[in-house]
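Structure first, commentary second.
Moving on, here comes subunit A:
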Amino acid sequence: MNHSAYTSVLGLSCGVIVLCAVVVLWRRSLRAIVRALAVQGMALALVALTLGLHGHDDGLVVVAVLVLVAKGAVVPTLITRIVRHDVASRETQPLVNVPASLVAAGVLIFLAFAASRSITALASSASGRLIPYGMAAMLIGFFALATRRKAVSQIVGLLLVDNGIALVAFLATAGVPLIVELGASLDVLLIVVVLQVLATQMRLRLGSVDLDQLAELHD
Partner candidate 1 sequence: MSTTWRALGEIVVAAVQVIVTGVGGLVLVGLMRKVRARVEGRVGAPILQPLRDVRKLMRKERLRPQFATWIFPLAPVVFVATVSVAAVMAPLVTSRPALGSGADLFVIVYLLLLGSTILALAGLDAGTAFGGMGSSRAVTIGALAEPALLVTILALSISAHSSNFPSIIRATFVDPGVIISPARLFALAALLIVIVAESGRLPVDNPVTHLELTMIHEAMILEYTGPDLALVTLGEAMRLALLLGVFVNLILPWGIASSMSVPALALGVVVLSAKVVAVAVVLGFVEVFLAKVRLFRLPELLAGAFVLALLGVVSGVVAK
Partner candidate 2 sequence: MLWVILLVPVVCAAPSGLVSWRRATGWAGVASASIVLVAGIVLAVHVVHGPAAVGYGGVLRADALSSFMVIVIGVIALLATLQGVRYLEAEIAAGRCTPRHASLYAVLIQGFLASMLLAVLAANLGVMWVAIEATTIVTTFLVGHRNTRGSLEASWKYIVICSVGIALAFLGTVLVYLASLHASGHGSGALNWTSLVAQSHYLSPGVVRLAFALIVLGFGTKVGLAPMHSWLPDAHSQAPAPVSALMSGVLLTVAFYAILRFKVIADGALGPQFARTLLVIVSLLSLVVAASLLLGQRDYKRMLAYHSVEHMGLIALGAAAGSTLAIAAVLLHILGHGIAKGVLFLASGEILLVEGTSEIKDVRSLLNRRPVLGGIFAFGLVALLGFPPFSLFVSELNMLRAEFRVGLGWAAGLSLVCMAVIFGAVMSHGREMLFGPKGSDAPALTPALVAVPLIGGLVACAFIGVSVWPLGSLLHAAAHVVAL
């Protein structure tokens, strides 16, 4: 593909990734949140694919496919399993209400751009300039983790963080060595599985997967 298309596709998909992150903060319905996550995963795959095609890097193409499968399909389905069992499947009372969260998201995005100046300066390619998007997605994910009560939305937050970092990895270095990349995504998959198992057990024990009940252990 030609260069302008390449850059626009990259930019577009990065934008989508951040947008999905914001959506996670925005929507209350857990299903919607999971859907957003799935979309983000696909966008991430798209980024990897574009980079791979543009850089004629077959390894990266493989990774793209892998990401598509893992983050676009498998992970969301795993999570929806939990949601399906969950009765009140809405993030009704986030610790920070939605408008405030969106403002925070804005601030975090700004911070991401400010903080990654040194990186963009170093990787001055078309892809390099997009790195802040990855950082932003990561920060927003972290924010979701810290403010959302439902187990599901916390898992999603974790995955947002992960996608963000993966995006940075792709953009900055066109993929860290394959073995590491594989290890990383495998780990993510495993973590989701573990969390899903734990969430199921939680539901069996506590009836719901509301994380506020996890305050037995304290000083």
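These made the cut because all candidates are chains of the complex that A comes from, given by their letters.
One rule holds in what follows: a residue touches a chain if its C-beta (ideal position, glycine included) is under 8 Å from a C-beta of that chain, and two chains touch if they have at least 3 such contacts; residues count from 1.
Worth saying up front: this structure is predicted, and the values here are computed from it rather than measured.
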| item | value |
| --- | --- |
| Candidate from this complex that touches subunit A, chosen among 1 or 2 | 2 |
| Candidate 2 contact footprint on subunit A (complex, rising order) | 115-119, 121-123, 138, 142, 145, 151, 154, 158, 161-162, 165, 168-169, 172-173, 176-177, 179-180, 183-184, 187, 190-191, 194-195, 198, 201-202, 205-206, 211, 214, 216-217, 219 |
